[in-house]
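The complex appears here without one of its protein chains, the remainder shown in place.
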Amino acid sequence: MAKTIMVVDDSASLRNVVCIALKSAGYDVIEACDGRDALAKLTGQKVHLIVSDVNMPNMDGITLVREVKKLPNYKFTPIMMLTTESQPEKKQQGKEAGAKAWLVKPFQPPVLLDAVSKLVLP
Amino acid sequence: MTVNLTSAPDTPLTFHGEMTIYTANEQFQHLQQHLSTHPSLVLDLSGVTELDSAGLQLVLMAHTEATRRNIPFRLHNPSLIVQEVFHLLRLERALMPTTTAPKSGS
């Protein structure tokens, strides 16, 4: 049974690449373009991992983490934030909100797969 | 997830579907009920489709509790998903002394 990963990023091209990589590794992928979109798409879906950007319009990644932690069916779902080394304060905020895994952008697809598979193997 | 309870002495406690942190609380309640009404602990894990650390922990807890109460403990026909986890942690011998565990790796 393939594990499902939700990818949240406002850059369609980045989402695209991440999805291609994850699918090629054998995961099911759900895409969302921002935090609000992600919350809407979570409903009724079994999700094993959320990979989310930090800087997004409508609802940013930190808020998304806080919201996900409030949902009974998703509160234990691991969340991996995509961040940049120039945002240490964001990382701290995200940690406090409940995100546990981090990946520094820019990254190569194999690095992403490596990080993801530490949390969820396909 | 479904749990079947019967009152026969060797009746297994059956867990279906996922055994994860999302289901752990509920399944723990069933385990406690079962222990209070049965002189043995037979877990039927044949229908388990997902087993995470919380689920595994529950199985281990059941085993510990049975040993403590000095009552028989047996796993009935664990699904492949469950066997895979047991093998990963080299738990086959401890939890399933009678069944032959799938051998590979070491």
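The letters A and B name the chains in turn, as written, and every chain counts its residues from 1.
Note that in this section a contact is a pair of C-beta atoms (placed from the backbone, for glycine too) under 8 Å apart; a residue touches a chain by one contact, two chains touch by 3 or more.
Everything that follows uses one rule, which is that contacts and distances are computed from a predicted model.
The complex includes a chain that is not drawn, and of the options "Serine/threonine protein kinase", "ABC transporter ATP-binding protein", "Chemotaxis protein CheA" or "CbtB-domain containing protein" the UniProt name matching it is "Chemotaxis protein CheA". Per the touch definition above, the residue from B:40, B:57 or B:79 contacting the chain not shown is B:57. Hidden from this view is one chain, which touches subunit B at 21, 24-25, 27-28, 32, 51-54, 56-58, 60-61, 64-65, 85, 88-91, 105-106. Although one chain is hidden here, its contacts on subunit A can still be listed: residues 11-14, 16-18, 20, 24, 55, 75-80, 82, 84, 86, 95, 98, 100-102, 105-109, 115, 117-121.
By our rule, only the chains that are shown with their structure count from here on.
Rounded to a whole number, the gap between the C-alpha centres of subunit A and subunit B is 32 angstrom.
For subunit A in complex with subunit B, the residues that touch the partner chain are 1, 73, 76.
The touching residues of subunit B, when paired with subunit A in their complex, are 21-22, 49-50.
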